[in-house]
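With one protein chain held back, the other chains of the complex are shown just where they sit.
Coming up: subunit A.
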Amino acid sequence: CKKGKWPLSSPVLRREKFFIFVFSGSCLAFVYGMVCLYVCMQIFSTVGSQKSKEVCLSYIQDAMLRKQWKRAAEFLTFYIESLEKDFSTEYMGPSEVIWRIGAEILCHRFHNNMKEFSSFIEQMKTLGVKRYLKVSVCLEHAFHLLCNGQIDEAYQNLSLAESWRFGEQTAIQDKEMKLIQAYRGLLDYYSWSKQKNILLEHDLSVEQEMHGCFRKAAMNLKEIIKIPGVWDLFVKCYVDLLEFYGDYSEAREVLNEYAYNSKFPANPNAHVYLYQFLKRHGESKKSLLSALKILHDIVPSHELMIDFHIMLQKSKKRKKRRLGLEVIFAVLDYAGWKENVKAWSCLARQVKQIKHLDWIKQEWDPRRDWWPAFHFSRYSAKRNWQENESLSYEKALVAGILLGKGCKAQVKRFRILKKFLNKHNPVYLRLSGLSDSSVQP
């Protein structure tokens, strides 16, 4: 336990010892006291400054919670000063703390005064703290400017940040620089699309300027897309640029790379963009289906699955129609689709056709133990009936066919539903031979 003893023993105890020795009067004790004093000073200067910083932070927090912004700002100044004197290195940079606290105080005290904010940013840059949070500070400031409608200032800010070099972490800085450039490209894209709208109103004077914007935006966006990552926003903008100038092959290449490169994280959006691109350019049904098939494998609950199902149903091939049934069942497995009328009507139509009872049975078997409780409980029947009648009809139809008699007991209380179900009774009778085993007790 001796190891653990040292950091926990408080400096206060040491100070007491020191005083006892000093006042005992003997000369030797005085010398010892001086040594103790020196040790104390050392401890106080390290522990004390740490402590004082913590205390200062807690004061800031307290003032902020009481909405005393002025007091909080004063404490923050003390905090920054104490940091400047301190040369110890901490990983979790206090600069982030300062940045967040300062932004919060400014936001409340000066009601989003942009001038105050800018000067604070400048201070953040010159703050002598080890690790400067360039990207977050710079981007957050740019977003703040954008939120206040100062697009030009934001753009200027980003270009300024590109010229800023700090510290030694060049590899990381390189990536961060690309990110900042990409956001600048995004702003270029924004002004490009504004000018595009002007151009489309037959004002040809902006064409030159627009082209300049395109070049800048394309250059910056292209760079970031090469690095593995999730760049949905940038990819979308870049593809839009390329499409406007008719460079379809390049756009397709970018999208294919983004969707199929294994270095990139598995991103369902990449496949969605590819599908939308293919659809826009009237590609063959086969390629559309293959794009959606991959999306189905990654995210079976995607909104496009309804489209996928409808496309598959129109197909003449047995295999595809089988897949269509699988898709619609898989969609309804998810909690987010529980009350989706479209999905239920798709399934109801499928089940009504009953061309392949064995397919339905195969899909139903693994779901037999939990779908009744998940979809067809008495409570949900009641609530669906109150909230959405058409959904109730669709579900009742599916339930009537899949559950058989068990379902009838559930909808006993709703006369109209019962009537509706009776109307479709022939369907149930035809299936009942098959699904008798699935009747719930």
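One rule holds in what follows: contacts are C-beta pairs under 8 Å (C-beta built on N, C-alpha and C of every residue); 3 or more make two chains touch, one makes a residue touch a chain; residues count from 1.
Operating definition for what follows: contacts and distances are computed from a predicted model.
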*For the chain omitted from this view, which of "Aspartoacylase", "TATA-box binding protein associated factor, RNA polymerase I subunit C", "Origin recognition complex subunit 5" or "Exosome complex component RRP41" is its UniProt protein name?*
"TATA-box binding protein associated factor, RNA polymerase I subunit C"
*Decide which residue listed in A:Q68, A:N267 or A:S315 touches the omitted chain of the complex.*
A:N267
*Which one, A:E122, A:D152, A:E207 or A:E389, makes contact with the chain that was left out?*
A:E122
*Which residue from A:S301, A:S315 or A:Q362 sits in contact with the chain not drawn here?*
A:S301
*asked:* Residue by residue, what part of subunit A touches the chain that was omitted?
replied: 1, 4-5, 8, 61-62, 65, 91-92, 96-97, 100, 111, 119, 122-123, 126, 230, 232, 265-269, 298-299, 301-303, 333-336, 366, 369-370, 373-374, 377, 379-380, 383
